[in-house]
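Some chains have been omitted; the remaining ones sit where they do in the full complex.
Letters A, B and C mark the chains in the order given here, with residues in each chain numbered from 1 onward.
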């Protein structure tokens, strides 16, 4: 079966700097049909309130993902052997029209979902997750494991504007896309607009694990709770690169000191194992503010970590179907 | 009379790196009332189709403008002695709502115009010039001297979107803000979408002086024609930093090889002397793509060059009134 | 009462990149009169023995401080509601005359102290702390909590020069500005000139906590001791950014591998709570050696952390006075 799966170019045969730049050196395909997991770029930052640049994220994440190899050194998972994965390119976007931009992203992800593939997206700013959820959670609310420095559940900006990268999850809850009781936010930190900034989110049932709680409990403890919150239902995973400390991921729009190390982030993502993940993304990689591709490399590596978890989940689902 | 004019901080008394950062180290004032010339920032790039970042332009132009001194070494003009000039801060902007953004800019410039001051703006992308013209040319169309690599008279982008930094002057002509027969574009170059890309502009009466013609004729010849085209009527001057070669102004959204040297640009702006300038701007300085502040320094210096021409124009107008 | 306090510009109303750049987007005021806490820049690096550039620190710290918001997410402190805080600009400096430079800084801080405000300064190199102490500790020696990679208690450089950024605290003790028995230095590390380099400091009574001791004991343990050393008397807090690891704060003159993470630094500063802090500074941010503003952001964030502690201290002092 796996003999027909797409395979990445092997860096011991073709050097990493050679060839067209695709996610993890996989083939670029025109459609998600036949894929288990579709790697997709969403080059859009229409919701960014401060430093734009996440529109350039997918291209640089592709470049840095040339450093990924075929197997995970801890779990032993070989994602490309147990799932059919390819690069479906970038979604069509509109950098100057917010509402059209949201529509295009929703449509693009809907095509992937309709093809039976799980989207693993490279953003884009965090507002991109809203239209992704509109496609992925169209039929029922999903749970969410959310790694971030910010809760992104604010209400309005610059007057009465409801759609920014600071508001996607308030909108998603209002639209019934998320089941807030199955949502956990991990790594929240940094100065806030007002002491009650997170009250609305908490009142909806979201569990916020601040950075300080993470430091006390560690990855294993936190992720045990996170998995319990997400439960066995369909779950989305969103990884805002600014959850990582700015020294390790400087290329982002709203850096906050005191974040996760990449080691901590990797450990947490590995502990997502066993969830029923229906989609995932890595967002807010903003190359114009990056240094030496460090943030894009972190983004690419986190995509690989997510991919290994997703691929194993696909394999297990397939095994269940066969039984 | 001049004893009441605002003066910049003197760098031989207070070093350039000290003190709050304002345009040319002038006082920051809350309103344009009482000013002859209002230096104003427009930190907005809502119309950018490729690389955003001009929203950060005003801050970096202010930083680099600390290198300006009090007098022009060629013309001998002392702008701060013959005109009242200050930094009126940044206009209120909206980074995520294009139509609201346009409105806020128009309102902000209208306030300056109503106060009797001439706006000298630091953008912002080139779409910012459209709402500036709506305020400056509200009562009658104006002429325009336009330094740029691009004509910016395209029609629609990404479907049916009329407002981008590639379309401001088509809109301005349609809205009756510009008299196309009094418009000259200098420095146009680079690959184009189609051979007829500039036909509409030429048909309206705009005179396009391509870079190659400039190379043949030189600054003096070109500017003699430009002054003749603009004539004696009210004229706006817009300076897109990408008219300068990318090696000298890399920090911009749409670089095109083969541009003006800064020496050529300075010579041309000095030859604007004698026009009736009702407003001016320097746009498309995009700090996230800048190198060592080089582009912001070019922007700040071109603002100083424009200021010297404007101040002399103010002085002459005042002299005429007194007579 | 708090209704008259200065408030920062709200980033959900005006984007962070807009407006003049001041500390934490607070108003710029001409004098410290009426303030509880004066944020002040000291753009001077006249004592730097290796890589200069801290003279540019205040400007970049101001830029990056636009990312600060109104409330502390752990302590819940809202500094701008419980204390009157503003940006009093930069002190007058002299970059080419060391003795005049020291005098100007002392005078500038003396004005702030005379106005009844507590100075929270952004340096500048570490020699700036000496004239600050001359103003703050004019009437009696103070204790000091000192975060740094270096003890800065050397004696002479380049022959017989007593004033450099490697000597301020030796001079301060000699001048009776510091009570060495109430001084603790935390984070000291890196190769040293000779094994006995710190003997003088220890002989005076200074407690040096090397990085390796910190790693063993953790922030809570170390800070418990630090608070005990500082005691209930008036205490100065000086935060040399090079106490943080160079990977997180590369923009400094004398980087030393193996420093604090920002998370550790934040935890320690939060544990200053309860001290009687009469002044504080963040020094040695050198933007010409910074990468992507990372160090200036660390400096700005540490200033915010210090501000929250200071504001609470002001609030408590006011409460005591009222009783």
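Keep this in mind: contacts are C-beta pairs under 8 Å (C-beta built on N, C-alpha and C of every residue); 3 or more make two chains touch, one makes a residue touch a chain.
It should be emphasised that the depicted structure is a prediction, and the values quoted were computed from it without experimental measurement.
The complex is a homo-oligomer: every protein chain shares one sequence, and counting across the whole structure file gives 6 copies, of which 3 are shown.
Simple rule for what comes next: only the chains that are shown with their structure count from here on.
Of all chain pairs in this entry, the one linked by the most C-beta contacts is A-C.
Between chain B and chain C, two chains of identical sequence, the interface residue sets overlap for the most part, with shared numbers making up over half of the total.
A separation of 41 Å divides the Cα centre of chain B from that of chain C. Residues of chain A in contact with two or more other chains: 49-51, 157-159, 289.
Those residues of chain B that touch chain C in the complex are listed here as 14-15, 17-22, 28, 41, 43, 55-56, 58-59, 62-63, 87, 89-90, 92-93, 95.
By the touch rule above, chain A contacts chain B in their complex via residues 45-53, 55-56, 94-98, 100, 157-159, 161, 163-164, 288-289.
Note for the complex: chain A touches chain C at residues 49-51, 154, 156-159, 166, 188-195, 197, 210-212, 215, 245-247, 250-251, 254-259, 289-291.
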